[in-house]
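A single protein chain has been omitted from the complex, and every remaining protein chain is retained in its original position.
Then we have subunit A:
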Amino acid sequence: MFVADIRKEFYDVVVNQRVALLVSSDIDALCACKILQALFHCDQVQYTLVPVTGWQDLGTAFLEHKEQYQYFVLINCGVNVDLLETLQPEEDSIFFICDTHRPVDVVNVYNDTQIKLLIKQDDDLGVPSYDDIFRDDEGEDEDADGGDSGNESDGSSEPSGKRRRFDEGALERRIERQRAKREWEARRREILFDYEQYEYHGTSAAMVMFELAWVMTKDTKDMLWWSIIGLTDQWVHDKITHMKYVTDIATLQRHVSRHNHRNEDEENSLSIDCMRISFEYDLRLALYQHWSLYESICNSCYTSCSFKLWSMNGQKKLQEFLADMGLPLKQVRQKFNSMDMSIKENLREVIEESANKFGMRDIRVQTFGVHFGFKNRFLASDVVHAAASLLENVEKDESATDNFIKALDCLSRSNIERLHLGIDLAKKKLKAIQQTVASCICTNLILSQGPFLYCHLLEGTPDVKLFSKPLALTLLCKYLLKAFVFSTRNKRCKVLPLIMAAPMDVEKGTVIVLGIPPESETSDKKNFFGRAFEKAAESTSSRTLHDHFDTSIIELKMEDRGKFLDALITLLS
């Protein structure tokens, strides 16, 4: 059931209770969790926070806590399957789900008692109406109707004749009803198929939580910053369309101006240590303020693909670009903070102008930056990259929950060193992605399988451990597809989606398989691979694990790879 007034129906209900928070492992969920934690601290709501990485984790966590807690809040997990069926809770457990995954499972929508969805109803959902899917009169009794119609029929002199006519009439009506029922069921299947075919994402969970805070006028700049990071995470990992991103940025911009307007004054200017959030129309270069400009240009998806930096030609074009802007190589290669002030002053405009000449029209993007203390300036995308790298840190052999805690910590302002550590890891990750993309393109590792493109990362590839994690693999996939589209001459291949496989667990012999929709300017980011993977796995009885909350990411046994792919090809042709 959709919650109409999030404050009355969610917050006021849980404020006097103890709550279990089950949070999925992505940055948007972390941000939403931080906002909700801050609200709970204000009101002293006792809670327990449990990180979950997949359906199995969710099930285990639920089993462990179901005796002690009645109210569960699920963040970015649980809305796209029939939750009551999966978890089998008691009658009195109540679930509040704030999830960006769409489509929302119809059972979750129409359950009035146990499932409350913290999702705005106008959020582009297209849920089929109740009557189209559920039918109350399932157990229609045909015999009773036979008796019924008997009363309506005209009288006839002979009892046997009468009965025969009754039977005929009743039989006809029964056949008619059965036919109607079959038709209804066929239509229902079709409606459900259309509804559940494509997977996509809705409004950021962090933004929903921020709105809750705003409605209660308990919002702070920290919460606003976290909601900005949540939205930026959706954009960085390509979960929402550009239109939606711009619309949501406008919403947040109103909040930012409201917060800024309140504090800054001619006489009462804020201390330099206070947090200031500002709207920036900044460059699309990842981490450029914490790196050198040159490195950032080489390792950002947008610029690297536009220049085709894996080829010699591309390198030359990059040099031309830098020369066109009048930036000496020596300056551009050193740390951004140490660049000459004269260069840094108009950098964005200069780059934008030159980028237009080289065919990159969208090198600037609307985003927000934060600024506290003399040293600390971060753009939202910087924090997203840092947190994502910490969340999927493979350098030390730590468990997923350890990494979750570290990533959660780095979002607080008091843990700047952790954020810097995350930024360093992110730099390594971006470099690894760039090198892998370059090698894949140069060695033609991307094969066209007909209805989709396919790329398999072999075990010996450098940094392949990084890509056993979903977020990193998503970035790699997106980057690779974009690079491929720029580098290929084959017009047909440019509109194909991409499936990527990378080794996940060497001991168990599994690979992680991920599918993304085709690359296009006006892509609506709707992904049909979730259902496709399910069907292909079923038809070939491959050993797969659909554990991730995004149905387009699965784990597959290496040996079953061949038949799985064949099944997919047949399915999608």
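Going forward, a residue touches a chain if its C-beta (ideal position, glycine included) is under 8 Å from a C-beta of that chain, and two chains touch if they have at least 3 such contacts; residues count from 1.
Note that in this section contacts and distances are computed from a predicted model.
This complex has a chain not shown, and the name its UniProt record holds, of "ER membrane protein complex subunit 6", "DNA replication complex GINS protein PSF1", "Short-chain specific acyl-CoA dehydrogenase, mitochondrial" or "Ubiquinone biosynthesis protein", is "DNA replication complex GINS protein PSF1".
Across A:N111, A:Q197, A:T401 or A:S539, the single residue that touches the chain missing here is A:T401. Touching the missing chain, out of A:I6, A:V45 or A:A206, is residue A:V45.
As for the chain not pictured, it touches subunit A at residues 18, 37, 40-41, 44-51, 64-65, 67-68, 399, 401-402, 404-405, 409, 412, 414.
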